[in-house]
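Encoded as structure tokens, here's the structure I'll be asking about.
Removed: one protein chain of the complex. Kept in place: all other protein chains.
Per-chain numbering from 1; labels A and B assigned in written order.
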Amino acid sequence: MMAMARTFSRLRKDRSGLAGLSIVALFFLAAIAVWAGWLGQDWSAADGARWEGPGAAHWFGTNVLGQDIFERAVYSVRTAFEIGLVVALLSTVLGAVLGAVAGWRGDTWVDGAITWLKGVLDAIPFYLFVAAVAFALRGAPWAMHLAMVATFWTTTARLVRAEVLKIRSLDYVRSARAIGLPGVVILARHVLPNTTHILLVQGTIAFVAAIKTEVVLSFLGLGVQDGVSWGLMLAESTQEVLAGHFGNFIAASGMLFLLLLGLNLLADAMQDALDPKQAAL
Amino acid sequence: MKNPALSVRDLSVFIGDQAVVDRVSFDLYEGEVLALVGESGCGKTKTAEAIMGLLARDVKNRRTGSIRLGEQELMSMGEAEMRRIRGREISMVFQEPMTALDPVFSNGQQLAQQFRRHRGQSRSQARDSAAEMLTRVGIQDPERIMRSYPHQLSGGLRQRLIVAMAMACRPRVLIADEPTTALDVTTQAQVLEQMTKLGREIGTAILLITHDLGVVAQYGDRALIMRRGKLLENQPVKDLFAKPENPYTGSLIAAARELST
Partner (left out) sequence: MKTQRPTPLLNVSEISLSYAGRGKQPFEAVRQVSFDLLPGEILGLVGESGAGKSTVASAVLRLQPLTSGKISFRGKDIANARSADSRDLRRRIQAVFQDPYSALSPRRTVRQSLVEPLDHFRMGDRDRRDAMIAKTIESVGLDTALLERLPNELSGGQRQRVALARALVCEPDLVVADEPVSSLDVPTQKRITDLILELRESLGIAFLFISHDIGVVRRLADSMAVMYAGRIVETGPTDRLLRHPAHPYTQALLQAVPVADPAQPAPRALDGEVPAVLTPASGCVFHTRCSEAFAACREREPAEVPVTDEHGTTSRHHRTRCHLWNR
């Protein structure tokens, strides 16, 4: 707990980090508002004229079907957070567990197997793989999420494994083994908690990657099926832009850019704040 | 009295407003071993860094005073000039040998490099000089050591290799900062014996920085005692141990004697 308090106090001093945190917090609040039913509920209502420009009724104008672009962009915040949170959490947990097991059992077949799997997955061109899995599972509601989790865990696992290998030889782990604590207990109680700095940062990066990947998948028609996302909006906008209507494009890419900027600033600031080497004694 | 090889006058090192080295003055003569002693944090390493011009390039670090190497004033030299002096006229040996050795090159290559660069020797001359220098630091199988790589050597051998490299250019001054603290006691005896012997043969003045009073007593000709940045004593070793001028010195000696065999 004290460690977290210290981290926050360090974060507070980092201006760009604070900016990032504010942006993300704002978007998060918007996502909650959508979930709760207060915002963005009319994203599918086709009550405007086709391709209206920005105006009082529709702040960003309408798309080809007369749907309000602003409503759709706001609803997409919820989509983005859903994907981001689910993928970030699951891939980080999976990566942490597999990385810890590989590191703990370094130089045995378990480590070899996990590392091999990591290598194979990493060798496949990323978007191809994700697209392939999403395609194979299409129709299933979690196809896209699964595809992403299946590839994102490798980076976290690699970093956690390296850290666990280091920690394994430290004296406090040796002492724990000497009194006979089982490996699982040592990992959970002494090793993994000392990798949280890695997990938090990797989680944030996975969040960003998930949102970006969804954009690509939606572009390919393999992403969000029911609902709307910035990716879908961007996919729609390809034809529209050629016809001279930029509303969809600007709204989607603008909001996407802002959220990703905020997340990246936050991730950098967290990495500095959590860096154990800079931890004040 | 001959002219000193190195002459330090009123050397001060400031970090911000604090003087971590406070008006230190001493002379270092050819062929002599001057031990610089003190507990951790007393400023001995900062003094060495100031002499070598190796203080971290930070706005907060400042040094004042005079450091004369023979006729040259080091304090006013730019980095390019200092780089010429370092490794040729003043050499340094640190506690951790691996930081000075390049794992990619063989030991022989690294040692020969010193002769080629600083003594202008040809490739084959340098190789012979390298082998000879290794023998002079007490290494019994120089050919094998020259073919191997730094990570294949034990700590003691690595440190002796570093001493060989440092002395290859026949420097006027050798600064050794805790060179044997990380070594076993029998290895320490080997390294210090070889280093001081070589110093006397070549005429190098050695500034030996240590916290170990046993090392001071057995290998030093004169000793400087530092505490919190200030120089408390400057005496020949025999006199220092027989009649310390400062009570702090007395307490250091008493503590050292208690924990010895």
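Side notes on the structure shown:
In this text, a contact is a pair of C-beta atoms (placed from the backbone, for glycine too) under 8 Å apart; a residue touches a chain by one contact, two chains touch by 3 or more.
If you're wondering where the values come from, they're calculated on a predicted model, not measured in any experiment.
Although it is not drawn here, the omitted chain touches the following shown chains in the complete assembly: A, B. Note that of B:S12, B:S129 or B:Q190, the residue touching the chain absent from this view is B:Q190. When the omitted chain is restored, the residue from B:E30, B:D212 or B:E245 that touches it is B:D212. Interface residues of chain A with the unshown chain, by the touch rule above, are 2-3, 170-172, 174-181, 189-190, 193-194, 279, 281. Contact between chain B and the absent chain runs through residues 39-40, 138, 140, 154-157, 184-190, 192-193, 212-219, 237-238, 241, 253, 255-261.
The criterion applied here is as follows: only the chains that are shown with their structure count from here on.
Distance between chain A and chain B, defined via averaged C-alpha coordinates, is recorded as 53 Å.
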